[in-house]
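Shown below is the structure under consideration.
The complex appears here minus one protein chain, its other protein chains still in place.
Order of writing sets the labels: A, B, C and D. Residues in every chain begin at 1.
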Amino acid sequence: AEFRWASSGDVQSLDPHFTIETFSTSMLANVYEPLVRRLPDMKLEPALATSWEQTNPLTWTFRLRQDVTFQDGTPFTAADVLFSFERASSPGSAIKGYFAAVDRIEATDPYTVVFKMKRVDPILPEEISAWLIMSKAWSEQHGAAKASGAATAAESFATLNAMGTGPFHVVTREPGVKTVFEANPKWWDKPQHNVTKATYLAIPNQATAVAALLAGSIDMIYDVPSDAVDNLSRSSGIKILTRPELRVIYVGFDVTREELLDSSVKGKNPFKDPRVRRAFAEAIDVQAIKRSVMRGLSQPTFMMVADGIKGYNKDLNIRPTYSPASAKKLLAEAGYPDGFTLGMDCPNDRYPKDEDTCQAIVGMLAKIGIKVNLLAQTKTRMFPKVFSPRFETSFFLLGWAPSSNDAHSAYERLLYSRGRSTEKGTYNITGFHNDQFDGLIDAAGVEIDPVKRQAMLDEAARIVQREMPTVPLHQPLLVWAARDGVTVEQYPDDFFPLRLVRVGKTGG
Amino acid sequence: MSLTAPSRSSVALPVPLARLAAVVADLAGAATRAPLVALCGLVVGLAVVCALLAPWISPHNPYDLVSVELSNAFLPPAWIEGGSSDFLLGTDNQGRDLLSLIIYGLRSSLGIALLATATALLVGVTVGLVSGYVGGFLDSVLMRVVDIQVAFPAILLALLIDGVALSLLGSQRHQSAAVVVLVLSIGLSHWVQFARAIRGSTLVERQKDYVSAAEVLGVGRVRILVRHILPNVAGPIVVMGTLNAALAIISEATLSFLGVGLPPTEPSLGTLVRIGNNFLFSGEWWIAVFPALVLAVLIIAVNCLGDWLRDLTNPKLA
Amino acid sequence: MGSEPLLSIRHLEIQLAAARGEKVAVDGVSLDVAAGEVLGLVGESGAGKSLIGSAICGIMRHPARIGGGSIHLEGLRIDNLPEKRMRALRGRRIGTIFQDPLTSLNPLLTVGQQLEETIRSHVPVTRREARERALSLLDEVGIPRPRERIDQYPHQFSGGMRQRVVIALALCADPALIIADEPTTALDVSLQAQIILLLRRLVRERGMSMIIITHDIGVVAELADRVAVLYAGRLAEVGAVTDVLSRASHPYTRGLLRCVPMIGVDVEALEQIPGAMPSPGATPAGCAFHPRCLRRSAQCDAEPPPMRHLSGFEVACWDPHLEPAPAEVGA
Amino acid sequence: MHQVVARSTAAEPLLKVSNLSRHFPVGAHRVVKAVEQVSFEIAAGETLCIVGESGSGKSTLGRLVVGLDVPTGGAVTFAGHDCQPKRGRSGGRGPIQLIFQDPYASLNARHRVSDALAEVVRIHRPAIGEAAVSARVDELLVQVGLSPRDGMKYPHQFSGGQRQRICIARALAADPRFIVCDEPTSALDVSVQAQILNLIKLLQREQQLTYLFISHNLAVVYHIADAVGVMYLGRLVEMGRKHAVFGQPTHPYTRMLLNAVPKLERSPDAALAANGEIASAIAPPPGCAFHPRCPLADARCAREIPQMLAQPNGTFAACHAAEERRLPF
Partner (left out) sequence: MVGYVARRLAQSIIVAVAVAFIAFAVTDHVGDPLANLVAQDASQQERDQVAAMLGLDAPFPLRFAHYLEQIATGNFGLSYRTREPVLKMIVDRLPASIELSVCAILLALVIGVPMGVYCGLFPKAWLSQVFLGIAMMGISLPTFLIGIFLILIFSVWLGWLPAFGRGDVVAIGWWTTGLVTAGGLKALVLPTVTLGLFLITLVIRLIRGEMLEVMREEYIRFARARGIPSLSIYFRHALKNSIVPVVTVLGLQFGSVLVFAMITETVFSWPGIGSLMIQSVTTADIPVMTTYLVMTGVLFTLINLAVDLLYLAIDPRVRLAGA
């Protein structure tokens, strides 16, 4: 059967090492495969590797699946894995971060690879579940041996062509328009799908995509605008799939600058006062945001990691009560009885309803006397501004989903003190700095005992909740819409594998 | 001081006023003979009044975030079930009163359109006059500039100006300068047509005997340009300006659609349509439809007036 | 006057729609043109000459319209004919020559195309025949080497040549009456002389009638048999050219004749008629000329004078002592 | 250069034009010689008329004299001073003024008459106060036969003749000694023409004005001129006192023009039979430009450009036939 689906973006390149974006990786994972893949409940299952174990604290051994051939007929061996490692950890690659803890990798025989670690890494398989394996022969033959990262000057064959071991191969590719896949008959796994041809369409205008779904010209939308959900669910023949995303949307404060960037308060930084941060947290009504902005499509949270991420603890998920009055009092205590003015950075094309959420927050803060100048812009403009090395923001809204599905990496990247290590705290926009927190994270990073590890992570979470450099808001729900008769698996990390799609009779 | 001087000036002063009054009366008279035009005039007049008096006539103040309640979001118009009489045309996704938003939006839209048109006029008329009158090398250079400018289509230019402003001003400043950026973007992408038209008529006017006469009589060049030629080429400018203002309103809306419009906290009609656009498929049609309706009616009225003025002032069609 | 005139205009009135009401631009003009006769229509700018011309061809358009009176051509009343029948007459029975040869020709069509189109609109001939006719017409109006020039565009012709083409176009279907509205005004003296000569020859050879509209008395003298003097939309005087020029009786005609400088006549100052002709709608009561008239009497501002038949011409003037006076000009 | 300067008078000239030329470039390579090697003098208080067919260069000559245009060659000397305007600067030689043919186009429709006049008065009498300016404006209006009240009106409220009066008043406001009149009456009706011509003559008498009067109406020229110059394709072909030129024209072109004037009686066909049309100024015929139309032309005429020479009747004419005494008198 044929299957057509759409979303507003397109994969930037067919090169699997070009980007770290979930969407691209998800799409390319239909053609290329990782060593380990995930089940819909996020558990790992064997893919190109049949088994793996941490043979000693600094060694991980993977046994590779035999009898796997690439789509061009060549067999898959350890050489391809080694090659893919070289390629993915080269400077042009966007995913070399997966291998931060890996020192080198060796093949002990054609179907066994051994990872030699720099440091103890208990979650390596989790971290490399999005690392897609390319064919050494094919890549070298077409001069695509180097990852075609942004910095490479020449175009790469792999940008427009793909050849992996996966369940589908690419038939035509029109960047920014559509990509057509066909089922790979020689796939090693038993297909659970019944798709023979799959067409992905990039429809930048979401309203158009909704119209197309309603009109029956596509079978599924991968990112449904939440405003269209009501209407779509009312239309016959269309079903809505939702599930909390593994992403937490949060606001953060600059707690390190001596003076805020765009504020009426001069000479000092009000966010250095924990009462001000708490006042902000108490002034934000996440339920109202859920109801009116997210249209019910969110799950409020007070944890920096989502429910579903390893390390999440629902017992800790207790939000300070919404209370503008108390917030006002806290502000007055902190010396701002009349509030103050500050700027807020917000993306407008990244997360569901991101700009509207910010706008709602602006309104709520207005009620405690905080006047916010909202600057909502596209992610291509906002991210360079707020991320390293500029960190040019005083108050912002962002979302985070750890690619390893592990709380540790989220804490390590977002809240570990800046500048202590080249790998940690790289996304610490708030400038949060807490020695105890850093110590816990360092320890958890090498702790193999899951119970102890969880205890450390819980303690770290408590510190964050107490200090409040960030205020988590909610996990947005992933919303997909498909025509009846189409069965798809909705992964919480927004992965969408074609190998689990079934198109029923009604689906054309 | 002789007695003639004051008497002359006392007579002189009312004359332009009287002329203006006569022109207005003539226009009004002509308009009443075309009821449709009168209606359009009424619409435009109403829009201007609404824009000017927005703070006094709008039922709510959408800029006052303290009074906006998120819980009021997505209320339908008052006459539909679930609507509230407090919000005649319903509310938007932030719980702001749509009617007030439209009234304030008119203010932004008209303001931007007028300022942008004024910018376009200022640049276009100056370039056109100088190019047409001075001629020669300067003219060639200016006209090449016009050629190149035309190669940058209006909205593209606006996108670029927006980008440049962003990187020059820094984003925080940029937000507060959004209006300026919009005005510049739209204005600077529309000046070409004025420059062309004015240059054309200046070339014609320059050949006329009254200009030669002024030159022979020793009148200075700047004075000739400003006092003699400009008033004579100014006629079509009014009409073009009117039509351009309509175009500017549309441009503003389109820019908003492309993501370089006003921030949603200070909406214009275009921004409202853009925001509402998201809710067209979700059943909250009023958020898009009412601003769109106002936009369409306003633009039709302005265009209608412009067309009518053009036909009225075209001596060839008299 | 015994035989039926070719063209007969009776009490023609032409109105101009204005902002408030209508203005009378031509007021009760009656004129006859006999077959083969050339009538000169003179008067100052704005007197209504061209309006009368376009009323005859039925190409009047807003804001002007015929408000009364009648026009008969060859016994047929033509002022109220439906457009379709009128079109058949235009060009076929009535030819027209406009003042400005530059704007009268369509710049995008060759001279030949315009001629052939006109011929074929009226005479059922083949393309070839039409072309032959066009060539002979060009030859007749004095265009040298017509075969070379027929496929050229109007802008490739000089002013005088263009006016010849315009004349050829008017002659296409061999009309009985030609209305020439200031055919020489846009031309130099030398070209004017050539066109006068051409028109004179054509009238003579083809036996056509012609109304020549002009403000140049000299042109009338050279071309016309009879002359009608128009002032502010009303006829002041009508008569044979020689009579009118030599012994004009209407004070306006006399003034007109005397204020023109003449070669060979040395005067320190020209005689002048004070003031200017009124525009339509501003015509004074009574005789339209009376505010400028040196011989006005009480009667003049009360009632417009009727046409009086004097020996040889008709005059509209109240002056009781009106008698043909020898003109002191042209000595 | 070795050309004889056609003198219209023996008196000391107020304005002297010597070897004046003006060539307009057309396209990339060709030029129109609109005025070519024209020389003449005008004495104070006199009127020199220039006649010629359309395109013969009359207006260009007029513009050169007032300084609206810059000559390609030659010079204009006024009251003994060479007055060369600078290219690209606004023209204007206060004492030399210009009256245009089209009274509708030469007034700025947007300016009230009094403002138009006052503007000029202020430029030329900068020291006087506003009261004096308006007094002067009133005086000018009265001078040209209008009333001071007319100053409050706009040009469109006047008839053609009145506008021409306003133009004259405006020229007078610059306190000129010399006025170039470029066909000032050809757009007007004969009755109004008489009024304007009388006014022009009156002003000359009252204010000792000198005129360069351009016209193609020979009757007007006869009425107004003291001396007459005849132009053909940019060159002066004949020049002399009025009675000489009109009474016994030398140049065949002058004769042709005079013949073509409609008389008040019907002329015989032969008399009207002017030949051909003025040639293209872009590619003028070689030799005497008039030779293709000239009944007396011979081989030399097609080869050699004739010089201005004194003729027996007292005029100067540029004609080989005249020089060779071949004129049929």
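Heads up, the rule we're going with is that a residue touches a chain if its C-beta (ideal position, glycine included) is under 8 Å from a C-beta of that chain, and two chains touch if they have at least 3 such contacts.
All values reported here derive from a predicted model rather than from experimental measurement.
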Among C:S121, C:S158 or C:S246, residue touching the chain not depicted: C:S121
Omitted-chain contact residue, chosen from A:V120, A:A212 or A:L316: A:A212
Of A:I203, A:L397 or A:M468, the residue in touch with the unshown chain: A:I203
Of A:W131, A:Y427, A:W480 or A:F495, the one touching the omitted chain in the full complex: A:Y427
Residues of subunit C in contact with the chain not shown: 57, 59, 87-92, 95-96, 98, 100, 103-109, 117-118, 121-122, 153, 155, 166, 169-170, 172-173
Where the missing chain touches subunit A, by residue: 12-13, 15, 18, 20, 91, 94, 97, 148, 150-156, 159-160, 174-178, 201-205, 207-209, 211-212, 214-217, 349, 378, 380-381, 383-384, 387-389, 413, 422, 426-427
Interface residues of subunit B (partner: the chain not displayed): 144, 147-148, 150-156, 159-160, 163-164, 166-168, 246-247, 250, 253-254, 257-259, 270, 273, 277, 280-281, 288, 292, 295-297, 299-300, 303-304, 307, 311, 314, 316-317
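Methods note: only the chains that are shown with their structure count from here on.
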Chain occupying the middle, per Cα centroid: B
Top chain pair, ranked by number of contacting C-beta pairs: C-D
Whole-Å separation of chain centres (CA-atom averages), subunit A against subunit B: 45
Chain centre separation (subunit B, subunit D; CA means) in Å: 50
Graph class of chain-chain contacts, one of line, ring, star, complete, other: line
Interchain contacts, given as pairs of chains that touch: A-B, B-D, C-D
Subunit D partner contacts - residues on subunit B that touch it in the complex: 1-2, 4-5, 8, 11-12, 15, 208-210, 212-221, 224, 227-228, 231-232
Touch list for subunit A against partner subunit B, complex: 206-207, 210-211, 214, 225, 227-232, 261-262, 285, 288-289, 291-293, 343, 345, 348-349, 355-356, 359-360, 362-364, 366-367, 373-378, 381, 385
Subunit D-facing residues of subunit C, complex: 44-45, 158-161, 188-194, 196-197, 200-201, 215-219, 221-222, 242, 245, 255-257, 259-265, 267-274, 276-277, 329-330
